[in-house]
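Comments concern the structure below.
And now, subunit A:
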Amino acid sequence: MFKKLIEESTGKSPWLFHINAGSCNGCDIELVSVLTPRYDAERLGFKLAGSPRHADIVVVTGPVTKQSLPRVLRAISQVPEPRCIVTMGSCPQSGNVFRGSYSVAGPLSKYVHVDVDVAGCAPKPEAVIDGLALAAQILKEKRGQMK
Partner candidate 1 sequence: MTIVIGALQYLGYVLIFPGFLFCFLAGMLLCGIDRKLVAKMQKRVGPPVLQPFYDFFKLCGKETIVPAAAERITFMLAPLVGLAALVVIQLFIPVFGFTAFSGMADIIVILYLLLIPALAIILGGAASGSPYAGVGLSREMVTIISCELPLVLVLLAVAKTVGDEMGTGLCFSLSSIAQYQMLNGSLITKISMVPAAVALLLIIPGETGNHPFDAAEAETEICEGMLAEYSGAPLGVFKLSHAVKMLTLTSLFVALFLGGLGTGILPLDVLLMFLLCAVITAVAISFVHAVTARLRIEQIFKYYWTVVSALALISLVLAWYGL
Partner candidate 2 sequence: MIMLNYIASFFLIGLGLYAIVTKYNLVKTVIGLSIADYGVNLLLISIGFNPGGTAPIFTWSELDYNSFFVDPVPQALTLTSIVIGACVTAMSLALVIKLEEQYGTIDTRKIRRLRG
C-alpha cells in the first residue's frame, strides 16, 4: 500500500530542474510562462527546483554546445533516481538552426537517454505542459519499476 502511495505521489509531484545548454532564451521564457497564472502548471504539482538534487524532471533547452556538454551531463548525473529527461524546443533534438556549427555537440540523445521530446521553436506552453505531464507519467512508471 505504501509503495502504491509513493508511486501515485511520484506522478503528482514532479519537480523540474531547468538546464540552459546554449539556448537562445526563447524556450526558457516559454518554460517560465508555463508556471505563470495563465497556464499555472503548479496545479499539476509542477514546481521549479533550485538544485538538481531536488529534481525529478530535467528540462534541457538549447543545442548543447561543447562548452555546456560536460556541465549538462554532470548536472543530469546528480539528479537522484527515478528521473526523467525532457528536451524542450528543437535545438536539443536536432540542433535546429545551429546544426553543423563548430561549437555544437548535440543532439542530447547521443549522450543520455531522453524520455520526452517537446518539439517547436519555441514550443507552445500547452505543448510544454503536455510533454511534462507525459514525463510525469513516465516518472511514475519508472518509480513502479524500482525494486
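Keep in mind how these were chosen: all candidates are chains of the complex that A comes from, given by their letters.
One rule holds for everything that comes next: contacts are C-beta pairs under 8 Å (C-beta built on N, C-alpha and C of every residue); 3 or more make two chains touch, one makes a residue touch a chain; residues count from 1.
Keep in mind the model is a prediction, meaning the values are calculated, not measured.
The candidate list 1 or 2 contains one chain touching subunit A in this complex, and it is 1.
Note for the complex: subunit A touches candidate 1 at residues 5-10, 12-13, 37, 40, 42-45, 48-51, 53-54, 56, 78, 80-82, 143, 146.
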